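Have a look at the structure below before the remarks.
Yeah, one chain of the complex is gone here, protein chain that is, but the others are all in their spots.
Per-chain numbering from 1; labels A and B assigned in written order.
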Amino acid sequence: MGSYLSNTPEEQRRMLHEIGFDSFDALFSHIPEEVKTGELKLPDGMSEMEAFGRIEEMADKNVRFRHIFRGAGAYNHYIPAIVKSVSAKEEFVTAYTPYQAEISQGILQSIFEYQTMICELTGMDAGNASVYDGGTAAAEAAAMCRERGRQTVLVSAAVHPQVIEVVRTYCYGSNTKVVLIPEKDGATDVEALRRNLNETSACFLMQYPNYYGIIEDAGLLGTIVHEAGAKFIMGCNPIALAVLKSPAECGADIAVGEGHPLGLGLAFGGPYLGFMAARDRMVRKLPGRIVGETLDREGARAFVLTLQAREQHIRREKASSNICSNQALCALTAGVYLAAMGAQGLKQAASLCISKAHYLQRKLEEAGLYLKYAQPFFHEFVTVSEKRSDDILAALQKEGFLGGLPVNDHEILWCATEKNTREEMDRLAAIVKEVSHEADI
Amino acid sequence: MNHPTDLYYSKSHEWVKFLDEKTALIGLTDYAQDALGDLVFVNLPEAGDEVTAGEAFSDVESVKAVSDVFSPVSGVVAEVNEELLDAPERMNEDPYGAWLIKVENITEKEELMEADAYIRFYESEE
Partner (left out) sequence: MKLIFERGMEGQRCTILPDCDVPEICLDVPGRGLPLRLPHVSENEISRHYTELAGQVHGVNNGFYPLGSCTMKYNPKVNEEAAALPGFTDIHPLQPEDTVQGCMKVLDAAKQMLLEITGMDDMTMQPAAGAHGEFTGLLLIKAYHDSRGDKKRTKIIVPDSAHGTNPASAAMAGFEVVNIPSGEDGCVDLEKLREAAGEDTAGLMLTNPNTVGLFDKNILAITSIVHEAGGLAYYDGANLNAVMGIARPGDMGFDVMHINLHKTFSTPHGGGGPGSGPVGCKAFLKEFLPGLQPAKSEAGYTFTAPRRSVGRVKMFYGNFLVVVKALTYLLVLGREGVRDASRNAVLNANYMMRKLQDIYPMAYPETCMHEFVMCLENMKHDADVTAMDVAKALLDYGIHPPTMYFPLIVHEALMVEPTETESRETLDEAIRAFREIYDCAKKDALRLHEAPVHAYIRRPDEVQAARKPVLRYFFPDAVRNPAQ
């Protein structure tokens, strides 16, 4: 019974007759009978109210944790109210890609502003209008670096495992060799990196902070990579960039990352936002849409999609990437978030993340969970415990806490953000302490 | 449309200016630049690359299209015109000044036309 058609059945019949058909069957009579389908085995349609009820039931089957201490690529940050209000505007939501610049200035300008903000965060010269997520951004960046003779992609083992997997999948497609550089004490093994770099290396991808939350010496890694003539790709947490040495200062050729911390919420993993920015000399290798500033006929400032001849709809099999649809609305959302936070607010978010994570780490240590790596960390860290990870996490879950991600039986990757209060961290530590104590009996 | 008589022309609309028997400059003809419209970028090879007669060595972009540029000769790229990277409009404004590459050690060349034959060729193509 559900439908979004505007024409009534009567109107449909009139239209059919007007163009010479006596029925819908006649309209489709040119389709060979052999491929026509019978009635689909689908449920009956329903009213909006019923459908919404069904979906609500599904949502209710999920557990919404009030206290989240898990990150590992998806971070629980506060989203300012203005962000949701702006990103829900119907014009932004329902528009297509802004190919018709004259009636798309709003979208185009929002992307231009977003590109500028990403350039500011990373220190790079130019960014694109977004790709699907942090994983595909890393994979696309690796593809940008391949050139004659340099076809091997090096990836640090301290990069998010799912990012590594996405890079591997893309490289399976392009028949590119991937070499994993092992980690040592939670960070890229610098000597192993040196050993593996050679004249066939296209690039090296590291993560900043890395999967274990550790802030690696990106400047050093960049220098080593450049000495071997390869490109240096940094996968970055955009909030951390408010306070950490920027990719530009670390010598990155390309900076990418998962932009969902910028106002997008957890959303069971998507839609998220892949951001990409590069040095001037690599701009034309950037995949996807890019917005540029120009003038219209009357000399007014105008924005357009530009450098389009890189893209699939023009260059086809020779395009730098196949990407067409991107995550434009997510980029707009990130833009609103960054405007609402401002430089001061973003730095505050970053420093709250740092302070809270370090407080959490201290409290967990008091509760018997020891820091695994003696390295500087941002808002995530790994602990080692005698008690089994599952037992600790189960005890927390009972109290409404989503604890850290179990790395293995005795190690947990924790995360704290500005949303975690001292009070809840104290409670969490108390629960953990109790579990640890049980183990002692 | 202007087609200097001291140059040779290919069927794929490149001009060749022989500096000596083994060395030549290659560019896009006036006819080509006019047909392609406003050019916004050119992808050039690197010095030392080999080019083969009849094969693409570069492509040029307009706003909404990309077109291969074919080499009328076989040889080695001695030099590329890097000025075009920053000023692609030169290919429109001065097609015979805006050479793309200089080729040396030329071993082979396509069948090339003189200016009047070239004009007859593209007029018949239209």
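Here is the rule we use: contacts are C-beta pairs under 8 Å (C-beta built on N, C-alpha and C of every residue); 3 or more make two chains touch, one makes a residue touch a chain.
Just so it is clear, the model here is predicted, and its values are computed rather than measured.
Q: Of the residues listed, B:V40, B:A53, B:V77 or B:V103, which one is in contact with the missing chain?
A: B:V40
Q: Out of A:D22, A:E227, A:E249 or A:E365, which is the one that touches the chain we can't see?
A: Result: among the candidates, A:E249 touches the missing chain.
Q: If you put the missing chain back, which residues of chain B would it touch?
A: 38, 40-41, 61, 63-64, 88-89
Going forward, only the chains that are shown with their structure count from here on.
Q: Using mean CA coordinates as chain centres, what's the gap between chain A and chain B in Å?
A: Comparing mean C-alpha positions, chain B is 44 Å from chain A.
Q: Applying the document's contact rule, which stretches of chain A touch chain B when the two form their complex?
A: Per the stated touch rule, the residues are 284, 307-309, 314-315, 318.
Q: Quick one: which bits of chain B touch chain A in the complex? Just the residue numbers, please.
A: That would be residues 40-41, 59, 61-66 of chain B.
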